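Only a single protein chain was left out; the remaining protein chains are all shown in position.
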Amino acid sequence: MDRSKLIKWLKEPMKMSNKYSLHVVYFCTGCGIIEIPPSITARWDAERFGVKPVATPRQANLFLITGYVSLKTLKPIIRTYEQMPEPKYTVSLGSCPIDGGMYWDSYNTINHLDKYIPVDGYIAGCMPRPEAIFAGVTHLWTMIDKGMADGYVKYRENYEQYRSNQEEIYADLGWPPLFGVSNQDEQ
Amino acid sequence: MNNKITELIESSFRDVDVELIEEDRVRVNVKQESLLTLLNFLKENRYSHLALISCVDRIEENFFELIYIVSPYMQQDESYTEREKVNVILKTKLPRENAQIGTAIEIFGAAEPYERELHEMFGIEFIGHPRLTPLFLEREYDIPPLRKDFDTRAYVEEKFGSIPPVED
Partner (left out) sequence: MEVISEKQISESSRELELYFGPQHLGMVGNFSITLKVQGDRIVNAEANPGYLHRGFEKLMETRSWIQNFPLVCRVNVIEPGSIEMIYSMGVEKLAGLEVPERGKFVRSIYLELSRVSSHLFALWAYSKMLGFDTVGQWAMYHRDLILDLFEDLTGGRVYNIYIWPGGVRRDLPEGFEEKTKQTLHKIGNKVPDYNDTFFNNRIFHERAKGIATVTREQATRMGGTGQVLRATGMKYDIRKVEPYAAYDQVDWEVPTRRDGDAYSRVMVVRDELIESVHMIFKLLDKIPDGPVYNSIPNPFKWKVPKGEAYVRSECSRGELGFYVASNGGKSPYRAHFRTPSLPHGLTVLEKALEGESISDTGNIMMSLYVTAPEIDR
């Protein structure tokens, strides 16, 4: 390890150890799940990047949204995202969460995922190769270094807008707001 | 050999319309009232595999066309005969308003999920089905989604197009 890296570790140990051990929630949300088992097994080993899947969202800090999002899946995604402890990062694979992809005119898929939960980065490909997933993870490290991966901070600050967008889709969400929303509790 | 099932159906039922459309496919047009009797007859003649129940929306002629596809499983364990290739495609017509027909669950146990799916996608009611609850869809639509008068692009524009993006 050279001198500059050693100084980084000594100055900000929390950020460095956070970066190099991103634990992924094990949730297969869409068709991208076909390239995740090759990434976590022996040939394209993801554990050398510190990435490994864990069982519950309470132990994870990276959420990979693998592909398109349907109406029925968005509710568990929001619920899982809210259960993760901070700091947490979201990365989505493919072109379907950006703009709809090839299911843009379907009555059962969500076109812009950005309006419902904050997304830090997008990885191109349909489906992205394991090498592309690793390139995305290393880019996320640079973003964490510079402080640009702050989706969770934006979620906390603009929670009212996110919550009203979520309530437009579902008539009753089933759980109370996560962060205290103005004067609703007192009335 | 392939014509055997056509002769059998024609000799036992009146007012059905049987024709051999390809080498191994027999198409039978039958009226709604005698559909279940014909299905039972086919099952007793060893045609016991219900492969698919489907529906086509003929909006111009104003009816639904229900389609049942049955084929035989193997008759002997070890050898294959010509008979196993034949599939019988049964078709019947239903009116578009208030479409109702009896369920085929007592004859073929495999019919249960297909009838549930057709109920929520087209709005057809199967009388006697024990569990006609939604299967794939998460919400109710005004017009069932697979009908030809449901415009999916207009629905997406109206329902999701007005949600604003989140700004800092």
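Per-chain numbering from 1; labels A and B assigned in written order.
Going forward, a residue touches a chain if its C-beta (ideal position, glycine included) is under 8 Å from a C-beta of that chain, and two chains touch if they have at least 3 such contacts.
Only a predicted model underlies this, so the values are computations on that prediction, with no experimental measurement involved.
For the chain excluded from display, the touched partners among the shown chains of the whole complex are A, B.
Per the touch definition above, the residue from A:N61, A:T80 or A:N111 contacting the chain not shown is A:T80.
From the set A:E82, A:D105 or A:D145, the residue in touch with the chain omitted from the display is A:D105, counting the whole complex. Hidden from this view is one chain, which touches chain A at 25-31, 33-35, 37-38, 41-44, 53, 55, 57, 68, 70, 72-73, 76, 80, 102-103, 105-109, 126-127, 129.
Counting over the whole complex, chain B has residues 22, 24-25, 48-52, 54, 56-57, 67, 69, 73-74, 77-78, 80, 84-85, 87, 89, 108-110, 112-114, 134-138, 145-146, 150, 152 touching the chain that is not drawn.
Heads up, the rule we're going with is that only the chains that are shown with their structure count from here on.
Here chain B touches chain A in the complex through residues 137-139, 141, 145, 150, 152-153, 155-156, 160, 163-168, going by the rule given at the top. Residues 71-72, 104-108, 110-112, 114-115, 118, 154, 157-158, 161-162, 165, 168-169 of chain A are the ones touching chain B in the complex.
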